[in-house]
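Quick one: the structure is below, and I'll ask about it shortly.
Part of the complex only, each chain left as placed.
Labels for the chains are A and B, by order of writing; each one numbers its residues from 1.
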Amino acid sequence: MADDRMTVAQLRAAMAQFVAEREWDKFHSPKNLSMGLSVEAAELMEHFLWIDNAESRTVGQDPVRRQEVADEMADIACYLLALANTLQIDLSESIANKLLKNARKYPVEQYRGRFKLDN
Amino acid sequence: MADDRMTVAQLRAAMAQFVAEREWDKFHSPKNLSMGLSVEAAELMEHFLWIDNAESRTVGQDPVRRQEVADEMADIACYLLALANTLQIDLSESIANKLLKNARKYPVEQYRGRFKLDN
């Protein structure tokens, strides 16, 4: 897997180069990038719109739909990388912090197998 | 920056462990994860809702709002990593493919400084 070798910084650099070559920084305000990301998130969601959770788990087995879903995920990732570049935010550090915060918010003993305490 | 050292696979592994410890795989259908991602994308967007593009560029200068935005970006990243884990999709490869596809779709000569041909 390319994910095994690729650092987040390398992905950020590839995105930064793509944007710089087209002089698109002027469009890449955080407001616009957050909108673009939300639009791509909706396009991802559309693949799972009318089906049940169970059926959505089988989408990865169909090569065509798998590729379409991977493409939408890449679009989301690109906007996230572009926003990290624009705001100079360290994504890996933010993710590590968030996982720590969520580990405290959802202690294993209380949340094993449930997403809220009364379910 | 942690982004300089961290591979995507390492981030995926951290997310996978978080989910496995809580036995949350049963909630992590692609349908649910795409909805969660879209909800977090909206929460990111909310930070830029009533302001202009220009003002949205200054958000990174306010430490409190910067941290809030970084937190929302981490939430989005976590859902994306979880979905990549569930569907066993190589994010780095998908991003590389998408950048190639977009480079062909938006040739530098035609799209420099513009996001569509007639603007």
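The criterion applied here is as follows: contacts are C-beta pairs under 8 Å (C-beta built on N, C-alpha and C of every residue); 3 or more make two chains touch, one makes a residue touch a chain.
Treat the numbers as computed from the prediction; the structure is a model and nothing was measured.
Shown are 2 identical chains; the number of copies across the whole complex in this structure file is 4.
Heads up, the rule we're going with is that only the chains that are shown with their structure count from here on.
Those residues of chain B that touch chain A in the shared complex are 1-9, 11-12, 14-15, 18, 21-24, 26-27, 29-32, 34-35, 37-38, 41-42, 44-45, 47-48, 51-54, 56-57, 59-60, 66, 69-71, 73-78, 80-81, 83-84, 86-99, 101-103, 106, 108, 111-113, 115.
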